[in-house]
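Only one protein chain is missing from this complex, and each of the others stays in its spot.
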Amino acid sequence: MQMFYFAVAMFLLLTLIAGMWRIMRGPSTADRILAAQLFSTTSVAIILLLAQASDNSALQDIALVFALLAAVTAIAFVQRAWPAEEADNDNH
Amino acid sequence: MTIIDYLSIILIIIGAFFFLAGTLGLLRFPDIYTRLHALTKADNLGLGITIIGLMLQLESIMAVGKLLLIWLLVLLSGASVAHLIAKGAVQRKIRPWK
Amino acid sequence: MSPQLIYPLIGAGLFSLGLYGLIVHSHLLRKILAINIMGSGVFLILVALAKRSGEMPDPVPHAMVITGIVVAVSATALALAMMLKLHTETGRTDLPDDQQT
Partner (left out) sequence: MEISLLSTIFDVLLGLSLLGLAWSALATTDLFKAVLLFIAFGLLMALVWVRLNAPDVALAEAAIGAGITGALMLSALARLNSPHTGRAIASHTTDPEKDPSIQWWPFISLVLVFIGLAYSVFTFSPAFMGLQPDVYSQLVNSGVENPVTAVLLNFRGYDTLLEMLVLFVALLGVWSLGENPAVKTPFISPVLDTLSRLLTPVFILVAAYILWVGAHAPGGAFQAGSILGAAGILLLLSGWQLRKDTSSLFFRVLLLAGPLAFVALAAITLLIQGQLLEYPPAQAGLLILILETFATLSIGVTLAALFLGGFPWSKNRALK
């Protein structure tokens, strides 16, 4: 079982690394924030799986703090840092 | 391995699949609205299913409640952030993909 | 390779990267980011070396790093405030060169 949890955590880490591409590329600032949001949700899952793999229930508290604070960065972006006009340069 | 173990393995694999779907959506979908939808729906569901899979392995009620709280918090903030970003994008007249 | 070796190497890499960024960039926000990355490298080396004592890591470096993280965030806040003050006073976001003044 321990092996299995670890393998899934690794798989999630890989999807997270793939999500880094969206932060790099954008194109809009909001897209980058979305990718950061993906980082925090996936990290919650990775930490919970690692907690189960190492049988250390204290790690669940870290996931709890992550989940609690997931929204703060995105809200700071929406309320403060989002430019009022943004070039619509999505070229899909 | 008991039946419970198999059940949680299946659930966690389904959860990981939803995470993969969410990431693929974030990478492949053409505009911010569709990406928002991929991310907040697929990832929150994936986390939920993973958490149910993990809950089956826990002994104490306290820990089960903690995992449930984690999921609820992620759902709450995910939904609110999705709304705020979509609304902001509409206000900034970012065109939806056609 | 054990985590005791991988992470100190990564930490050394982060420290060098941050120091490079601190030297070559003139924009103050980028300097602040670079200092934070350097700090993370140092924390990483400290905590990774604390793991050498086995299953129960040495708690003293952990305590140092926790205080370090909180001090780093407050120093970052102060540095950002000074950068913004410089920007509202002079309109620039970098420090003047000695030759120019």
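Every chain is named by a letter (A, B and C) in the order it is written, and numbering of its residues begins at 1.
The definition used in the following text is that contacts are C-beta pairs under 8 Å (C-beta built on N, C-alpha and C of every residue); 3 or more make two chains touch, one makes a residue touch a chain.
Predicted, not measured: the structure shown is a model, and the values here were computed from it.
Trainee: May I ask you to name the displayed chains that the omitted chain touches in the full complex?
Mentor: Contacts of the omitted chain with visible chains: A, B, C.
Trainee: Touching the absent chain: which residues on chain B qualify?
Mentor: 73, 76-77, 80, 83-84, 87
Trainee: Please output the residues of chain C touching the missing chain, sorted low to high.
Mentor: Within chain C, the residues touching the omitted chain are 1-10, 12-21, 23-27, 29-30, 33-34, 36-37, 40, 43-45, 47-67, 69-71, 73-78, 80-85, 87-88, 91, 93.
Trainee: Touching the missing chain, which residues of chain A?
Mentor: 2-3, 6-7, 9-10, 13-14, 16-17, 20, 23-24, 26, 29, 32-33, 35-36, 39-40, 43, 46-47, 50, 56, 58-59, 61-62, 64-66, 68-73, 75-81, 83, 85
Here is the rule we use: only the chains that are shown with their structure count from here on.
Trainee: Measuring from CA centroids, which chain ends up nearest the centre of the complete protein set?
Mentor: A
Trainee: For chain B versus chain C, what separation do you get between their C-alpha means, in angstrom?
Mentor: 32
Trainee: Please compute the C-alpha centroid of chain A, do the same for chain C, then give the distance between them in whole Å.
Mentor: Averaging C-alpha atoms per chain gives centres 22 Å apart.
Trainee: What is the distance, in whole Å, between the centres of chain A and chain B, each centre taken as the mean of its C-alpha atoms?
Mentor: 11
Trainee: Where in chain A do residues touch two or more other chains at once?
Mentor: none
Trainee: Mark out which residues of chain B touch at least two other chains, giving numbers and ranges.
Mentor: If we look for residues of chain B contacting two or more partner chains, we find none.
Trainee: If you look only at chain A, which of its residues touch chain B in the complex?
Mentor: 1, 4-5, 8, 11-12, 15-16, 18-19, 21-22, 28, 30-31, 33-35, 37-38, 41-42, 44-45, 48-49, 52, 57, 60-61, 63-64, 67-68, 70-71, 74-75, 78, 82, 84-86, 88, 90, 92
Trainee: Which chain B residues qualify as touching chain A in the complex?
Mentor: Residues 1, 5, 9, 12-13, 15-16, 19-20, 22-23, 26-27, 30-32, 35-36, 39-40, 43-44, 46-47, 50-51, 54, 57, 63, 66-67, 69-71, 73-74, 77-78, 80-81, 84-85, 88-89, 92-95, 97.
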